[in-house]
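Left out: one protein chain. Kept in place: all the others.
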Amino acid sequence: MASLLSQLKDDIRFSEGLSACMNCGICTAVCPAAAYFDYDPRRICQLVQTGDEQDLENLLKGEEIWMCGQCLSCKARCPRGNVPGYLIQALRKLSQQSGHFIHSREGRKQIRLKRRIGHSILETGYCVHPQMVEPETHPEQGPVWVWALEQGADLYRRCGSNYYGEGEGGLRKMAPGVLDELEAIFEETGGLRFWEAIERGAEELKLNTEP
Amino acid sequence: MPKPDFGFAFAPNRALDLSAPLLPEVQVVLEAEPSIRACMACGQCAAVCTAGAFTPLAFYRLVLELRGGDVAAVGERARHCMLCGKCQMTCPRGVNIRNAVLLMAALAPPKP
Amino acid sequence: MLGFMFALVVLLLRYLWWLRSLWRRPSSRLLSRMFSKHSLLAVREIFAEGLLHLRIYKRNRRLGFMHMSLALGWFMMIVGGKFETWFHSGQFLHGTWYAVFFRYFEPQTAGGWAGRFWLHYMDLGLLLVLTGLTLAIMKRIRKRILGIHSSTRHTLVNRVALTFLWMIFPLRLVAEALTFGQHGGGGFLTGSLGRCCFSSGMLAGLELPLWWAYSLSLGAFFVVLPFSRYLHIPTEMALIFLRHWGLRAAEDLQPEKALQAFEIHACSACGLCLDVCPAIKDHPFQSAYFLRALRSGKGWESLASTCLSCGACEEACPINLGLEKLRTAARGKIHEKHHAVYSYLPTVAPVETSRVDVLLFTGCMGRMKPATTKALKDLFEEAGLTWVHLDEQESICCGRPLALAGRASEAGALREFNRNLIQGQQARMLVTTCPICLKQFRDDYGLELPVYHHSEMLWYCLRAGRLKREKGTACFSYHDPCELGRKSACYQAPRELLQSCGTLLPLEREQADALCCGNSLGALSLSLSERQALTSRTLKVLEVPGAACVVTACPLCQHNLARQSRLPVRDLAEVLAVTGLPEQHGQRTAALAAVQEL
Amino acid sequence: MNASEYLPNDEVAIIGGGPAGMQTALALSERGFSVRIYEQKEQLGGHLKGWHHLFPHGVAASDLLGQLKEQVLARAVPLHLGQSVDRLQKVGAGWALWQGERPLGRAGVVVLANGFALFDARRKEEYGYGLYPSVLTAADLEAVFRKEQPWPFGSDRMAPQVGFVHCVGSRDLKCGSPHCSKLCCVTAVKQAMAVKSLFPEAQVYCFYMDLRMHGLEYEELYRKAQVDYGVRFIRGRLSEAAPGQGKRLHVKAEDTLQGRPLHLQLDMLVLMSGMVPAFLLEQQERAVFLKEPVFGSGFVPVQGLLAAGSVVQQEGLFASGACKGPATLPEVFADASAVAREVEQYLKSLKAVGHA
Partner (left out) sequence: MTPLLWKDYQKEVPDNHYFFVRSCIRQTFFPGAEAALLDILRNSLGLDVFEDRRHTTCTGIAYHCDLVPLETIMTVIARQLSLMTEAGYRHLLVSCVTSFGIYLEMLDMWQHHPEMLEQTREALWKSTRRSFELPVALVHTSDLVYHLRKPIADRSPHRLVDKSTQRALRVVDHVGCHYAKIFPAGGFGGAEFPSVLSGLAETFGGEMVDYPERRHCCGFGFRHYLLQENRGYSLSNSRIKFESMEAFAPDLILTNCPGCNMFLDRWQYTLAEMSGKTYDREGKGIPVLSHEELAALMLGRDPWTLGLQMHQVQLEPLLDKIGIAYQARQKYSMLAGAASLPGEPSVLKVSFQ
């Protein structure tokens, strides 16, 4: 089994994301996650930079790497051209591939996300679409959204959308074959294998929780 | 329409606000032991700290947090110091750490 | 007369106030001691110290004599006056004014030789006081004459009291002399002075006013006495009694209560604490001033937290005031809001081990001096001793630093931890390389096994022949750590050890007079530069010609001296481990022999 | 020695009339060479002209400059003011100096002493220099000290909040300046103290990454700033400045020692603009061009460690002072005499050749 560090190094986003950090803290200063969570991208760069396997494993098993909101504001500012946001991508991928993600509360949520967003891609060709945004789980969408969904096609068509209809336009139903192409791409490029890794984690969790 | 239960809440910005003036009790400490100002956070104190081997006590951090106005936390942590004075012996800036710690510990809410 | 009464009343009131706590619950011990030989011992001490001032005398002849002549002379006059009036008037009880003015009322007192004896006796007393006075005045003008470098600076009320005191006796002299000059008679001093200077009739008119001036200044002195440092005269006596009756000073600061109050007011500001203080030139925190601050209740805080607690002043104090205890009490008062929390400490269960000779405890500071520890272990080997290094991994502070900051009460958890380390260990003795720990272990741990400083322990080995050293050419100057010397009275062991392998050079100030290295844990708010100034002063004493290295026996002193010293600064153990080893000597002789042959 | 020993074309042209140029000129003319100074501005002095007082002892810059000028005048060094050389043409062993198409003169040896440029702080857009009036550079602040510029905040502000940002355009790959300008740290400390002594009530912050107090007494200055002046040093690079309430600025950084983001309202933000090359040296067969520097172009390269100032690949072309990289005034002065010695060696060798 290759070391975590070497696995990280295989991910191009790692080499793109972290050459040498000088600890100036500019990333943390602009980081919206740092403004909300007890989170410090600079610290993560430091940790990874030291390359200690144990530290890395703890990182992959921990909550921290899941705090980043991927706004990539850090990329604009780093005087060394590092991108903590990319580094996070690499870490999260490894955490899921290696199964470490199930050890953290935030990590486990990936299972839910995968089944929701991931599957939606292959089923509809969209990451999100109106019917996914159920008012029950999206109270912040407000009364207007409840109303919009009630109106459904009427409202959307009035605004020039093709609301789940055949043919062109916004929210159209995907043409035959399109979803197969998407699936083929996921198959070919390891997307599906990656999802299997996430599901394996889910399995493991079930086993662990069984009495 | 009634207010819905959103299932999440907002939190204030975690960022320290340096514009906020130093708390009076912090000023008292800084005036009672002026050498605190000389701290350059080199970490020597933490390196030699006797208590540091058992609990996350690091004087230079106390100084930073004191400036940040987190007096309760500073006081609580300062109480862990054993006053052995190793840090003071090695501090390159000659901060009177023991006196500073005594003053900081007094910031903690009185013990029941 | 009135003045005297006034003084008496005020004194009584103050004393009663100080002793208030005792009335509430008078300890039987106190009462039992009150009517026993202890009181007599007290009286003796009052004589020795209150009148003769023997301790001061021992330290400084001239100063001692000054105090003695003042006190004794005056005492003679008071007692003498009493007897004289009794003798002449036949009745014992008079108003105090009678004795005072006696000479004025009865210039011509016959009474044959006895009368003349009293005359001369009184003059002798007066003479004694006057000489003392002269010395005192000289002391004010030129300290050196009395062999001291610094004398206390006084507050206004004290100056007033001083002036009155100084006026009393010359006035009496002149008044008496005048009386005798007019009416004839008088003793060897006053009489002769009267005859040669004051016989002319024109001066007759001055007689009464002079006597009044004399009595007034006397009265005035008594009026200010309870508010001036001269309060020490009666208070010292009271203190001595109370001490002998077994009263002890409290741990916490209460300057208006019980023994502490008497101690604080018994200080005569004799100034002996000034000269011995290592910081006299830079800081006014010497005990004389500290106590004065306590009396006034103003400014004692800074004096308490800058003082080094080196113990020199306590050593020098002629009336044995518990100054160290007072200081720590004061610091405790300053930081009374500080509470320590050591709940994070792991709980160590006492471990049973096979029997060893020595439990070695190097302490916090010891961690920073691995060379000392190694050297000591080599010496253990050499002496064939088995040992366990208690705090080889992690050391927990012994608690003394907290005590020095006046927070001894907070150190409980630390003591508990170390006690658990020690308990169950089967050993003959506990040896520590740190005098600070030494003091704490000895005084506050109540361990069942004996506690030694490594110097003591090595000295035993030397005497027992388990260590053999041969005198070499090395010359050392030895620095007495405060905590080891003055605080633990261990002067001989280190010296014997150094003498065994080399030559110990005499120093201008050593043993009980040794200077503090400047790094004392006692001082809380002394700045680095001030500490460094003290250190360089101490080094001046230590860096004597011929010294190859400065030796000390405290990791703290060593660390601090080494930073500034020209000479190498070593711990005893380090020196002993490599100096004067017999085989070295053997090699040396062999080499010499070889040279002879050629 | 006297100059007559040397070839006729042994005159030395010094490009740049700043401290480096003047000191080099002096060192050479003391050695008996005829030197002339070409300065693009109308007076001598370079950056020193704009400075108020100098670290670490607070000597008035004008005094130092005055002394230098006096000596230069005393030695009657010919000055070509307002002439900026942009091309050197090899002529025999010597050089012809050009400004565009205009010939400026000839010289046996040319010494480049045209120093450095201050990093254009506008390029760190996130700090809004040139956009928000209360954002200054260190140089601007010196001008304020010299009363040539007003304070950016109203006179009613007795307790202004002031921030100094270290490493602006230094140690910054994105700005094409990877080097450390090494003077900014101590300059910031000097200026922070100056501000504090002008406004004792002010709150002054320095945002640093490392405090590189390399010079004698610099570290001591840093300690004084902390203890005696109460300047606060925050380890973290400023991320951005934005307009806050009123004329104030809203800045963000991380206190990296605490690992927490922080923000702050400031009345004045001072950017410690680093030292960057003033020109790009383009070397050709028998010509050298002094061009405008491009993104990431470096300082003048010299040959090996033993050479103080002989420019790589160019016979008879030397460089003195900060055009070779960030340098303090004492370093520049020391360098000047070292370069002078090297020029002398070079001219001697020429003579030897000439005789043979």
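Note that the chains take the letters A, B, C and D in the order they are written out, and that residue 1 is the start of every chain.
In the analysis below, a contact is a pair of C-beta atoms (placed from the backbone, for glycine too) under 8 Å apart; a residue touches a chain by one contact, two chains touch by 3 or more.
Please read all numbers here as calculations on a predicted model, not as lab measurements.
S.K.: Over the full complex, note down every shown chain the hidden chain is touching.
M.R.: Per the contact definition above, the missing chain touches A, B, D.
S.K.: Could you tell me which of D:92, D:178, D:243 or D:330 touches the chain that is not displayed?
M.R.: D:243
S.K.: Check the options A:61, A:75 or A:103 and report the residue that touches the missing chain.
M.R.: A:75
S.K.: On chain B, where is the contact patch with the chain that was removed from view?
M.R.: Counting over the whole complex, chain B touches the hidden chain at residues 1-4, 6-13.
S.K.: Mind listing the chain A residues that contact the chain we can't see here?
M.R.: The list for chain A reads 11-13, 16, 30, 32-33, 35-37, 66, 69-73, 75-76, 89, 92-93, 96, 109-110, 112-114, 116-118, 121, 125-130, 133, 137-138, 140-148, 150-151, 154-161, 163, 167-172, 174-175, 177-178, 181-182, 184-191, 194-195, 198.
S.K.: With the missing chain put back, which residues of chain D would touch it? List them for me.
M.R.: Interface with the chain not displayed, on the chain D side: 120, 122-123, 125-126, 176, 240, 242-245, 250, 292, 294-295.
Everything below uses one rule, namely that only the chains that are shown with their structure count from here on.
S.K.: Write down the chain pair with more C-beta contact pairs when B-D is set against A-B.
M.R.: B-D
S.K.: Quick one: chain B and chain D, Cα centre-to-centre, how many Å?
M.R.: 41
S.K.: If you average the CA atoms of chain A and of chain D, how many Å lie between those two points?
M.R.: Centre-to-centre distance between chain A and chain D: 49 Å.
S.K.: Which residues of chain C are in contact with two or more other chains?
M.R.: Not one residue in chain C touches at least two other chains.
S.K.: Scan chain D for residues touching two or more other chains and write them down.
M.R.: Residues 235, 252, 255, 260-262.
S.K.: Considering the complex alone, what residue numbers of chain D touch chain A?
M.R.: Within the complex, chain D touches chain A at residues 126, 167, 171-175, 209, 235-240, 252-256, 259-262.
S.K.: Spell out the residues on chain B that touch chain C in their complex, using ranges where they run on.
M.R.: Going through chain B, the ones touching chain C are 32-33, 35, 48, 50-51, 53-55, 76, 79-86, 89-90, 94, 96, 98-99, 102-103, 105-106, 108, 110-111.
S.K.: In their shared complex, at which residues does chain C touch chain B?
M.R.: Per the touch definition, chain C meets chain B at residues 305, 335, 337-342, 344-346, 364-365, 367-368, 394-397, 401-402, 405, 407, 414, 519, 521, 524-529, 531, 556, 559-560.
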